[in-house]
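I'd like to ask some things about the structure below.
Just one protein chain is left out here, and the rest sit where they should.
We call the chains A and B, going by the order they appear; numbering starts again at 1 in every chain.
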Amino acid sequence: MPGPLELVRSLGHGVVDKIWRLGFATRFFFAILAHSGTAFRRLPLTLREIYFSGVLSLLIILVSGLFVGLVLGLQGYETLARYGSTEALGILVALSLVRELGPVVAGLLFASRAGSSITAEIGLMKTTEQLKAMDMMAVNPIARVVAPRFWGGVISMPLLAAMFSAMGVFGGWLIGVVFIGVDDGAFWSQMQSSVDFRYDILNGIIKSVVFGFAVSLIAVFEGYDSVPTAEGVSRAITRTVVTSAMTILALDFILTSFMFRGNS
Amino acid sequence: MNRTVLDLWVGFFVALGLAAVLFLALKVGNLSAAHLSETYVLQAKFDNIGGLKVRGPVKSAGVLVGRISDIRFDPESYQAVVTMNVDGRYKFPRDTFASIYTAGLLGEQYIGFDVGGDEKMLQPGDTVKMTQSAVVLEKLISQFLFNKAAEGQDSK
Partner (left out) sequence: MSDDILVDIQDLHFNYDGRPVLQGINMRIPRGKVVAIMGGSGCGKTTLLRCIGGQLRPTGGHVRLGESVVSAMSEADLYRLRRRMGMLFQFGALFTDLSVFENVAFPLREHTDIPEEMIRDLVLMKLEAVGLRGAHALMPASLSGGMARRVALARAIALDPMLIMYDEPFTGLDPIALGVIGRLIRTLNDALGATSIMVTHDIQESLLIVDYIYFLNGGRVVAEGTPDEIRASRDPFVHQFVHAEPDGPVHFDYPAPPVSEDFLRGGRHAGTA
């Protein structure tokens, strides 16, 4: 039975541990940047990781994007119909996707599809001493294993988010224009006149780039820092998904409050 | 996985991603429309701008001719100074009338140019002299109620 003193002590211990890990993660991030030369000099290494985190996430991203778009179209139409402004459906669908849902939902899906497998792979390589063996062969594991996976994720994420948004707009168009019968011209022209490239789309892309950095860093860090046992790796995978999700949502709030402050 | 097949997939993936960005930029957004042409700056002072927002549209005869780039308060005249970026292809006479309209009952507010007959055109940096402020719904309603009340007293 832990007494109150024990509780306070373990709480303090937990906080110190978190701060320690944050510091280590920061140092790790700079180590990745410092050792990124290999990832770009030997492009096949990074291309392979783009394949694993990007191409293999295509299906889930495209299908989810389509469904989110369909739902947005349906719900948006129901709501807008009450105010007789169904031709604004295009604006509603496009703005919600481009500004928020595209980067955020794609980021969450990316964390659970690609981030978890990156953590698992690096964690298992650590468990089976592959990283140590590499280090003994005078090959830096951060340069050879971590950096390509990190950059593969950073490159894949914005592209996936853009595909998610595009697919969602298509889904909204499918439901709104093809099935319900909103005017095709109004749908697109209202959308185009209200969605600004620099203000809406570029900010959305910036968000997805930031999320790409965050999720990739969390994934490689959790894998690299995992306890080298089966249980340790499975905990690390869980932490990747949970931490990524919370980080994405927190960052989204911070970025949104900077980007879309008050003037829209 | 054969390396060339892998490269092909990655190439396909990147192309698809860039196509999605292009689709968002051109079809969803207005990159093609609003940012390609040259613009010049006009200013207008209003007593009340209502719900006008930065980046709101400037229209003439219902056609988008520019966007609002800045709104600030002038502490000397106690008026709102609205700065607009107007499409360089369009010139407007000096007696152009700038009014604040609302698109539909609940829609966004925009500045509409009602063109006059002056020979001389507005130059970049000029200020539109004649303006009409936004219609504030509350004022309108209270005016309406006041009139109704007045009518009621008359008929007694």
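What we mean here is this: a contact is a pair of C-beta atoms (placed from the backbone, for glycine too) under 8 Å apart; a residue touches a chain by one contact, two chains touch by 3 or more.
Given the structure is predicted, the values throughout are model-derived calculations rather than measurements.
Contacts of the undrawn chain with the visible chains, over the full complex, involve A.
The omitted chain makes contact with just one of the residues A:T128, A:T238 or A:S257: A:T128. Mapped onto subunit A, the footprint of the missing chain covers residues 121, 124-125, 128-130, 132-140, 144.
Heads up, the rule we're going with is that only the chains that are shown with their structure count from here on.
Taking the mean of the C-alpha atoms as each chain's centre, subunit A and subunit B sit 35 Å apart. Residues 1, 3, 6-7, 9-10, 12-14, 16-21, 23-25, 27-31, 33-35, 53-55, 57, 64, 104, 106-107 of subunit B touch subunit A in their complex. Those residues of subunit A that touch subunit B in the shared complex are 44, 47-48, 50-51, 54-55, 58, 83, 85, 94, 98, 156, 158-160, 162-163, 165-167, 169, 188, 191-193, 195-201, 204-205, 263-264.
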